[in-house]
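All protein chains but one are shown at their positions in the complex.
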Amino acid sequence: MKKIPAAILGATGSVGQRFVQLLDQHPWFDVVCLTGSERTIGTRYGETCRWLLTDPMPEWAKDIVVSPTDPAKVDQPLVFSALPTDIAKTVEADFAAKGSMVCSNASAFRMADDVPILIPEANAEHAKLVEVQRSQRGWKGGIVTNSNCTSTGITVAFKAMLDAFGIDKAFVVSMQALSGAGFPGVPSMDVIDNLIPFIGGEEHKVQTEPLKMLGTINGNKIDFADFPISAHTNRVGITDGHTVCASLALKKKPSVAEAIEAIRSYQAPEICRDLPSTPRPVLLYRNEDNRPQPRMDRMTGKGMTTVVGRLREDPIFDVKMVICSHNTIRGAAGGSVYNAELLTKMGYLS
Amino acid sequence: MKKIPAAILGATGSVGQRFVQLLDQHPWFDVVCLTGSERTIGTRYGETCRWLLTDPMPEWAKDIVVSPTDPAKVDQPLVFSALPTDIAKTVEADFAAKGSMVCSNASAFRMADDVPILIPEANAEHAKLVEVQRSQRGWKGGIVTNSNCTSTGITVAFKAMLDAFGIDKAFVVSMQALSGAGFPGVPSMDVIDNLIPFIGGEEHKVQTEPLKMLGTINGNKIDFADFPISAHTNRVGITDGHTVCASLALKKKPSVAEAIEAIRSYQAPEICRDLPSTPRPVLLYRNEDNRPQPRMDRMTGKGMTTVVGRLREDPIFDVKMVICSHNTIRGAAGGSVYNAELLTKMGYLS
Amino acid sequence: MKKIPAAILGATGSVGQRFVQLLDQHPWFDVVCLTGSERTIGTRYGETCRWLLTDPMPEWAKDIVVSPTDPAKVDQPLVFSALPTDIAKTVEADFAAKGSMVCSNASAFRMADDVPILIPEANAEHAKLVEVQRSQRGWKGGIVTNSNCTSTGITVAFKAMLDAFGIDKAFVVSMQALSGAGFPGVPSMDVIDNLIPFIGGEEHKVQTEPLKMLGTINGNKIDFADFPISAHTNRVGITDGHTVCASLALKKKPSVAEAIEAIRSYQAPEICRDLPSTPRPVLLYRNEDNRPQPRMDRMTGKGMTTVVGRLREDPIFDVKMVICSHNTIRGAAGGSVYNAELLTKMGYLS
Partner (left out) sequence: MKKIPAAILGATGSVGQRFVQLLDQHPWFDVVCLTGSERTIGTRYGETCRWLLTDPMPEWAKDIVVSPTDPAKVDQPLVFSALPTDIAKTVEADFAAKGSMVCSNASAFRMADDVPILIPEANAEHAKLVEVQRSQRGWKGGIVTNSNCTSTGITVAFKAMLDAFGIDKAFVVSMQALSGAGFPGVPSMDVIDNLIPFIGGEEHKVQTEPLKMLGTINGNKIDFADFPISAHTNRVGITDGHTVCASLALKKKPSVAEAIEAIRSYQAPEICRDLPSTPRPVLLYRNEDNRPQPRMDRMTGKGMTTVVGRLREDPIFDVKMVICSHNTIRGAAGGSVYNAELLTKMGYLS
């Protein structure tokens, strides 16, 4: 199989770097173009990029000369976007119009009716909205997004509950890692011996994005899942890995054992079970009473698995649980790569 | 006024040390006895105690020779207890029987029908249960307890809501400081770049103690407040200061502004408004969107004030808020000292 | 005594805020002017300043309208400078020329021949250089600086050794707190589960400033102390308090006990022993084998005391020790306030 040429838009930032790392030696995709801001155009990536990851920068990336983020000059059929939302708004649409499939980590198009927030292990069929984009907007390519990093783990765990029991209401409180704020991101004085009970715009995202992801296609758009989510979001002094305490009111009333079994037995849709980035397992339930923990569990399944634990009765709703997910792998760049694999398998990238 | 002689039981541990610190130069009480475990009896406190606080050990404490925790040998009218729960079970009752007023930080008697969990700014009138203890048990003294450290801040903030609007249901998720676990307490490897979503026994306490504190005296016992609390409790890498995200369903439906005003205008019962340890203010509402924060707000009102912020609409219940309280001052030793002051004022200590 | 009117230049930054805090209710000085950058001029300090300290902003400061940092518009006889070095270079000289005594935390003038780096408990007599400034430069006021925050603790401890035994050589390795980098300062991702073995420009300062402070006045300038210092400087994830490991080769060869005694018995010059900010004690020697520690010891003497411990034999030089000092109190704003008190006592501020 010939590899599909790919570009990474906004490759020098922290999410862009994760794309570079996760696409290193990818079996299907071949990164041949990295774009950056005005300042970096024309420089070698290896010189211009302040590399933030603990794995070293892949050799092939070092010599790539940074391109402008300009659809007229970047023509790969597959484009990963780590752009800031304001820039993504216009640029991603231009790429999609010209023929690229854009797998985006930006929030710009997440709430557009015909753009899916794709999370293959939960809603692979939403990818079909690409056809709506093509017919309605006349795009030759298309856009799929991945969700906000906190919404990701919540959605995978909730999908197992929704399928098995139906969901009526959900409370979620997050304790989020620092890498979610990029670099330089959160000042150290704010999180040493401290936490910040506020992340701008985050609670709204967490209260809405999972409902779109857990919704069902109805013609040209998604009918959102029909239950309210109440979210509190907090920043804590942890490098990677978002932890969420969740309480769920369910339509059916399972025992704790049945609810745990629903987590354990959840299967991704058949079409995405053997993609290169498929989490193995999709959901892991841990029995220890003090897990999941972000430092211990974030790298489960190469950072793609959603880890759940402490499922127990809730005195107001039905069940409580703790959910942990790697925010810059499953919740950002890794999610977009997984999305691109699904699109490839579904034939949208030929 | 002649000072009341006092003893501290279990004075060498971390809560015991807070008692020593907070009672330094107390205007009403004079600590003349410090008790400790077998190993420490007969040694000077200044030599035997591994002092954990950043303020230096008071000079007067250094020379006190540690006594056994034995009611036959300790006869102060006022006794502060920082004993482990299992020991407290028998020893505190013995002290109360003999005539001491025991102000305890232990959980041993918290759920006894005739023992109040006292939090003067919320339930000063519960102190009257001491009379029930005396009449029913024949004790010459009595026992009052303070609550679990996490329940404390919750209860003060909830009291303002309860009085103003009535409470139907409450979700709370705590992010708790390390000092709550004593010393050596939590291993550092567990909280560096990590958090622990579990604290043994804590969720049960947080789901029940506030209901007793917010209840009303009915004859010889307390009728608990009649609403369910669902709690998730987490340990995070912070030295002092517990932070709680709370969502409340209220009986009346205030606007956000009205709910904030209820926090701002809450007044402690008249009898406890000018005690030496009265928090000033009892409740502080902060307007910044990212407060309260434990490092920044824990010492408000000398560590006795409950700080609230981010009061906003909740999409499922009515209001959300963030509550911060110093766990070893307001939530432990400082609370017991405040209780003793109330008992003195009410005449139970003469 | 009528209080001396004072201005704080650069009052909105992190050092500026420490000045505001430390000058609250100062017995001699009365802050009547706060200056800030273009953006803040004309706004109320209470609204414009993002307050970073845990003690609340003093009430009097809230209503002060921020002034431009312009000697034509600020005419207090006493001026505290928390300006960035590049701005300090011209502005401080203008203030000094016009008649203000400038007590500066900036490094701009530290190495000028006729400007002292003043640390009263070690080199109070260096203040006399103000007379040289006046006679040679024609300034009506003058400039005194305090040293780099890391140099401060080193200098106080070394002064005791120098006086008692003479110093031949010194190795120092610092582990420095985050507040030294201001705000936003060090990104949190750089110091969670990590440290940075580099602070730009710091090693040069630590290798030179103590030698000027420990030097002797010779006519119109200072003869530097005559021994080499080798410094490694590191940033660690601690909010406040710099810790330094030092090894010293001494001219005389004291026993460990004699060296400890020299620390314990060190006295500040008579003239600065009873100033309002005088550290009490100047030097504290701790006997515990694991002290000083920054969280435990930084607030000793209200943050003005230099704490020393672990004095022991060095296998290459003569003695090793650990030194801890509060970097934003003794090492920054508190040092400047102490300098101003000394200048007042010496009559340079009338």
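Here are some notes:
Every chain is named by a letter (A, B and C) in the order it is written, and numbering of its residues begins at 1.
By definition in this document, contacts are C-beta pairs under 8 Å (C-beta built on N, C-alpha and C of every residue); 3 or more make two chains touch, one makes a residue touch a chain.
Since the structure is predicted, the reported quantities are computational estimates derived from the model, not experimental observations.
Summary of contacts with the chain left out: across C:76, C:239, C:305 or C:327, the touching residue is C:239. Screening B:123, B:179 or B:243 against the full complex identifies B:179 as the residue touching the chain left out. Residue-level contact of subunit B with the missing chain is found at 52, 178-179, 183-193, 237-239.
Panel shows subunit A; residues 54, 192-193, 239, 295-297, 299-300 of it touch the chain omitted from the view. Contacts to the hidden chain, counted on subunit C, fall at residues 169, 171, 173, 175, 190, 192-198, 207, 228-230, 232, 234, 236-239, 243, 245, 247, 289-296, 309-310, 314-317, 320, 322.
One rule holds for everything that comes next: only the chains that are shown with their structure count from here on.
Measuring from the averaged C-alpha position of subunit A to that of subunit C gives a distance of 48 Å. As a whole-number value, the distance joining the C-alpha centres of subunit A and subunit B reads 43 Å.
Shared interface positions of subunit A, i.e. residues touching 2 or more other chains, are given as 190, 192-193, 237-239.
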